[in-house]
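The full complex has more chains than appear here; those shown keep their coordinates.
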Amino acid sequence: MARMNMVQALNSAMDVMLERDPRVVILGEDVGYFGGVFRVTEGLQRKYGEHRVLDTPIAEGGIVAAAIGMGVNGLKPVAEIQFADYIYPGFDQVVSELARVRYRSAGEFSAPVTIRTPCGGGIRGGQTHSQSPESVFTHVCGIKVVMPSNPYDAKGLLISAIEDEDPVVFFEPKRIYNGPFDGDPHKPAVPWSAHPRGEVPEGHYTVPIGRAEVVREGRQASVLTYGTMVHVAEAAVRLAGVDAEIIDVRTMSPLDVETLCTSVCKTGRCVVVHEATRFSGYGAELVATVQEECFWNLEAPIQRVTGWDTPYPHAFEWEYFPGPARIAAALKQVTEAA
Amino acid sequence: MAPRSRLHVPHPPARPGQEPDFSYLEISPAGAVNRPDITAAVRDIENLSLEMVRVLDDEHRSVGPWNPHLEAEELQVGLRHMLLTRLFDDRMQKIQRQGRISFYIKSTGEEAVAVAQGMALQPTDMLFPSYRQQGLHVVRGRNLVDLMCQCLSNTRDMCKGRQMPIMYHWGSGNIFTISGNLATQFPQAVGWAMAAAIKGEDRLAASWIGEGASAEADFHHAMTFAAVYQAPVILNLVNNQYAISTFQGFAGGEHRTFAQRGPGYGIPGIRVDGNDFLAVYAVTQWAAQRARASAGPTLIEHVTYRAGAHSTSDDPSRYRPKEEWQAWPLGDPITRLKQHLIVLGEWSEERHARLEKELEAYVTACWKEAESYGTLTGGPALDPLTMFEDVLKQMPPSLVHQREELRALQASAAKQPHSAPSVAKKG
């Protein structure tokens, strides 16, 4: 066991996989010699050579397409998109190709590509360095969508993603690369070393894709969330003084309906939290699924606490961010509802 | 707002009712273009992208440095493949007109591209075609029944009913699955080739794109990645003069050849007479040698003409003169190879007629067999529940659930409609 922050844990996952599996290659903008703008691939090119860890041209569509071709040719490419906001130029290759190769060839071809990309705000990145576009990817059948909330899961899930025979879009909430974040930017930064999930095995292990985790047990309400917001939800639960169960969804698609709905059916009250804009956000799917499965147990309307339906503004990121106060208010609302 | 406009709008040489006019086409005499060493620097061989490599001359003889000096048997095989491709196309189009398949795309007039190239490559080379290189399957010995079953979405359909007709693939034949989205295969082929180079394999990748589709982002990505990593890939741009209704000027072909895009990226570009079987073969061989020698990628522009409609959804008489195909200065690739063989004394009109008959009969037999595996409207049918497979390698619980929902629905419904009479336009 070692203490790792999320950057190190992700780096370790790729290190382990490059070592174990000669088919694994890393590619992306600045990921090679430089080690990535967030340093997630640091040292990997030096260790494995520039034919296993490739710097690429600045062309997200080209990166995804090249990764698909490599995957079809037996490699296991791990492509980095420098910011999730910049995945859109590669959208067609993800949606029409990566997600479809297996289906349209009835299983004869497939491309086991992992796309890693940092998402989320809270780093003064403004509207084009802060987005959380997971929702649109979850609408695309044929890919899996994952977002970890801590170093242990990050490494275990990334190894699972690389080993997966299907494509995985792997979102990394960059606000918590260095430490958990409870939603208050004025508090001193907390490192992962102070968090139990900052304990990370150095070698190979996996955290399964497709399984949510109950990170806090509770009886009065269920909070369904993922990524950075898991930690914010924890703060909100303390703030609200509500005995809420917090579920880290971890895999947005395919969704672990059972874990989520078992909780909500138990508590009868539910708050869904994410950083992305609200309208047609992933929270809508969570609400729709939960109300269908748990309708007869629900004692209050499910509340969504999300980013507002505006771009992520540079100056007002903390007014934009769905912080503890908003979540706590929603928790009170659902628990106090008759 | 001023009514005056200085926006340039490309105009095709002729519209319906006008005389065909191919004076815009720059054609080099057969044999005129030099054949440089495969290690030549891009800047020293730029002429290849402006002139036109041609081997067959007006007397149907093979001339010049690009003559691949193929054996007569090989030429006969090429002729056979091209003819089979054309007859197959004709039959499938007829079948579509009868409403027995939903859609079809012919490659008429362009058969030399797929056939000569397929023959010039190794069977282990990986092919990423667009929808108009069915000749590649023919060259690689695909049973036509397989292709027909795909078009029929029947019980033997390699796509399990999931794709529109002509969206073939062939894993063991090293032919990639075709997408409906134009151009996407082009950079994928480059990625495949990069992987081959990473693994140190001797296989190369080849891909095909239409001149119209070359305006898509994927073309740029393919060229950039191929240039940066000097990937062992042959990038073929099939300039058949038309996208759907728009002529090649709308893809940027008015002021410069498409082959010239190559040197723009530091990649050799070759412009070839796409209806000259020998020339296409020769330039492909040259490009393949380059790729295998780690000398980098090649862009080949095949100058050809789309003799038929874009697809069965299209009616070209709305936008171009009916007589254009007859006026096309580079002729018909099948006729030209046939005449060459006749000049060589290795073929005759009689043998040709006999071959045509034989292949016609073969196509008929194949169709009979294919139909026996089911059609859109009758015979054995695929199980619709298979539609939930292969979305992911392992079916997720939600899909298991949905499959059961459909199963229950089908069980309860006395009769569930299985097919639609209407077939509308597809691009």
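All chains are identified by letter, namely A and B, in their written order; residue positions are counted from 1 within each chain.
The working rule: contacts are C-beta pairs under 8 Å (C-beta built on N, C-alpha and C of every residue); 3 or more make two chains touch, one makes a residue touch a chain.
Because the structure is predicted, anything quoted here is derived from the model rather than measured.
Chemist: Using the labels shown, what formula gives the copy number of every chain type across the whole complex?
Modeler: Counting every chain copy in the structure file gives A x2, B x2.
Following the convention adopted for this analysis, only the chains that are shown with their structure count from here on.
Chemist: Can you check how far apart chain A and chain B are, centre to centre, with Cα atoms defining each centre and the answer in Å?
Modeler: 41
Chemist: Help me check something: in the complex, which residues belonging to chain A touch chain B?
Modeler: My answer: residues 25, 51-52, 56-57, 59, 61-62, 65-75, 77, 89, 92-93, 96-97, 100-110, 141-142, 144, 165-166, 210, 254-255, 257.
Chemist: Can you list the chain B residues touching chain A in their complex?
Modeler: Residues in contact with chain A: 126, 128, 158-160, 162-163, 167, 169-171, 176-177, 179-181, 184, 186-196, 198-199, 205, 217-218, 220-222, 224-225, 228, 389-393, 396-398.
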